[in-house]
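For this depiction, one protein chain was excluded, whereas all remaining protein chains were kept in their positions.
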Amino acid sequence: MSALRHSLVAAALVGITQSAAADNLDFVVPFAAGGATDIVARSFEPIFSEQLGVTSVIRNVAGASATVGTAEVAKSEGNPNIIGYEPAGALSIQPSLKDLPYGPESFTYVCRTVSNPMFLMVSKDSDIDSIDQLIEESREYPFLYGSSGPGTLPHLAMAALTVKSDLQAQHVPYSGSGPAMNALAGNEIQIMADTETILENYDLKPLAVFAEQRVEGYEDVPTFKELGMQDLEFSVWQGVVAPKGISQERADAFADACRATVESDRFKTFADKSGVSIDYLGPEDFKDFVARRVEVNQQVLKDAGLTE
Amino acid sequence: MDIVLAAAADAFTWQALLAIVVGTWAGIIIGGLPGLGSVVGLTIFLPFTFGMDVITSMALLIGVYCGSVYGGSITAILINTPGTPQAAATTFDGYPMTQQGRVGEALGWATFASFFGGVLSCVMLIVGAPQLAKFAVNFGSIEVFALVCLAMLCIVGVSRGSTLKGILCGMMGFLFSMVGSDPITGADRFTFGQYALSSGLTLIPVVVGAFALSEIFVRFASRDDEAARIPEARLTFPGLRDIGRRMVELLRGSFIGGFIGALPGTGAAAAAFISYASAQKLSPRRQHLGKGEPDGLIASESSNNAVTGSSFIPTLALGIPGDVVTAMMMGAMVIHGITPGVRLMADQAQTVYALFVVLIIVNVAMLILSKPSIGLFRYLFKLPQGFVMGGIVMFSFIGAVSVRGNPLDLIVAAVTGLLAYVLRRGGYPLAPLVIGMVLGPELESSLRRGLLISRGDFSAFFTHSTIASVLFVLIALFIAGTLWSGFSQWRKDRAAAGTPAA
């Protein structure tokens, strides 16, 4: 009923009484408020801090492909009151691309929260119906593929595909998925690799999925492995990290709270509504996963000539 | 028809109306305070929307957005400091009017033009969203490059005093925008090995430094001067006959804003500059522009507010956010389970119609709330000058640092403030700096993408599409016209002086 009045008053009171508390948790989101990752983080944060029994405040620290906010977490070594809600790129791609003040070993890994496999897609009006046909036609006239920026997952997935198949395609980066979709609608680019959300929202045609198994709801979309191309698994994931040097108890508490959060009904409802798939990994698994992804991505960057 | 009535019923709940009033009023104040703009305003209000239903939360956010775009004009007119970058072009004629003692008239025109532009763009959104969205899709990288080139030329128009100095400042702004990662290859540029610089410079801190902080330094010299005091803010709405006389200007500004807003990735600041430049070419009173002519105010304010409505066109019709603000709105929709995309209009018609109704109410609320908001600023500016300046320093600092939570932005604001003071003393116009920074990134990335698409052949740009060809012809005409008028002016001057200037 009086949601507006209540939330205004409540937020003001909560702010005054709780944000001054000494054991406040800083919840760093390395994007500006309102973006896709920020929305997931803002749905995750209240449940997480409730589970942990502390109050937390979201801090949006944006810039440089999310590495500024990630560096903010990394540099707080030993601080038990800061965590970051991180995208895949900042943890597993950027460290290999650039000289950053952090690396994969700068963090205490808490958990992976969500993960969505990527699809290779073309416009619905396109007469191309399969990967083989795509590769065949690209021999006559090379295609252009879009991405949400240089060094992003859509870029990397496509770069890996051009290395591992005979697909002739060149990269054209845009300043986000939205502008890239505009270009696809105007036939400026022909191919794009992105998640199910993009596929559904913009009504595109999936040709293959960058995953080990076929994806539920898209049973007729083949995986690259079935098509005879190995090691083409890319997904857009997010996870929670803390700085290194925090106590084991604190790390365990974070991990427990994270697990309880992703298993909560509230978060599940949100995930259903917004089209992200919950895919939990615990601290050890998450750490190994990131290490593997860093390795794979490094190889792709090298093969595609993006790094030495 | 039923669906429209149901949508109107959704929008006319007391929660939604309260949200509109609170949001619009807060938006006007936040927009008016130098340093705090649309993004900070929305960041403040975004968390509150989590507990609301979708229409109420949209009403709150749209109110903040539209209010802040209008609010930026108040301080632009009163103290020559645009409250938001979108209002930078409002200072050209707004502040001269204030200096001539025509504050009430200036604020009245700014308010009415904002309202007019806002409402007209709502109409464009409601009537022509699908068609406009389809047309906007034709604007690929090469067409956008041509359009932005044309817009860049307005630097020449707004460089009062010295065109050369204006171009120099424009290039400086362009270069500011290049610091950090290259948008195409991702390589670091002009960072000099400093990691902090790799995130680049953003618009708000630069605008805060160039306008708000430098204004404090400029006012410092005349701090004991009674004549330099900030005049009392009043609001006198223009009469119907005046409005009729300037109807063409209102319509032109609103349509330019409405159209620019429908293209993803351009935004209200660019629209205001483009509209101002076109008024300089087309207004019947163009020789007074820049000296306190309401037509200049109308050009700027009608177009930047017209962007508010039409920026929803790509968002609602295609699910492509037009700018950072609509991207935030899209996020708020996702929280409530509405995924923007190509099928939104069909699947969620009632919500979309309710949104249209909300947009119109917000613009009406803006008109009604303009009086009390300006009243508030009247009281604020009545305080001793020290408090006003101290407040501007604080809001500038808070605004600069909270855009993306990076302390570097504060240093950027301070350094730009000092630089801008030196430049102002040297007779350099600062608006081109903002234009360069607003349009530069789009110009560069569209050029580079265009080169990728045409496989490195620049000459292919001219014949890429009809739209591109037309735009390039317009550019050629503009340059020829400017050179010709400059040349004839020079001949006139020489004839008048008798001897060439030594």
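We just call them A and B in the order they show up, numbering each chain from 1.
Throughout what follows, a contact is a pair of C-beta atoms (placed from the backbone, for glycine too) under 8 Å apart; a residue touches a chain by one contact, two chains touch by 3 or more.
Please note the rule applied: contacts and distances are computed from a predicted model.
Chemist: If you look up the hidden chain in UniProt, what protein name do you find among "tRNA 2-thiouridine synthesizing protein B", "Anti-sigma factor", "Tripartite tricarboxylate transporter TctB family protein" or "3-oxoacyl-[acyl-carrier protein] reductase"?
Modeler: According to UniProt, the chain not displayed is called "Tripartite tricarboxylate transporter TctB family protein".
Chemist: Of B:R102, B:R246, B:H336 or B:R448, which one is in contact with the hidden chain?
Modeler: Of the listed residues, the one touching the omitted chain is B:R448.
Chemist: Among B:F174, B:F211, B:F237 or B:F273, which one touches the chain that has been omitted from the display?
Modeler: Residue touching the chain left out of view: B:F174.
Chemist: Would you indicate which residue among B:P130, B:P372 or B:G390 is in contact with the undisplayed chain?
Modeler: Result: among the candidates, B:G390 touches the missing chain.
Chemist: Contacts of chain B with the missing chain: which residues?
Modeler: Touching the chain left out of view, chain B contributes residues 40, 43-44, 47, 162, 164-165, 167-168, 171-172, 174-175, 178, 182, 184-185, 187, 189-190, 192, 213, 216-217, 220-221, 223-224, 384-387, 389-391, 393-395, 397-398, 401-402, 405, 407-408, 410-411, 413-415, 417-418, 421-423, 425-428, 443-444, 447-448, 501-502.
Chemist: Applying the definition given at the start, please give the residues of chain A touching the unseen chain.
Modeler: Touching the chain left out of view, chain A contributes residues 11-12, 15-16, 19-24, 26, 57-59, 76, 79, 81-82.
In this section, only the chains that are shown with their structure count from here on.
Chemist: Distance from the CA centroid of chain A to that of chain B, rounded to the nearest Å?
Modeler: 32
Chemist: Under the touch definition given earlier, write down the residues of chain B that touch chain A in their complex.
Modeler: 15, 18-19, 22, 39, 42-43, 46-48, 50-53, 56, 60, 136-141, 180-186, 188, 195, 198-200, 202, 264-265, 314, 318-321, 324, 327-332, 334-337, 339-343, 403-406, 445, 449, 452-453
Chemist: Can you list the chain A residues touching chain B in their complex?
Modeler: It comes out as residues 1-8, 11, 32-36, 38-39, 42-43, 58-65, 67-69, 71, 97-101, 144, 149-151, 170-176, 178-179, 181-183, 185-186, 188, 197, 200-203, 270, 273-275.
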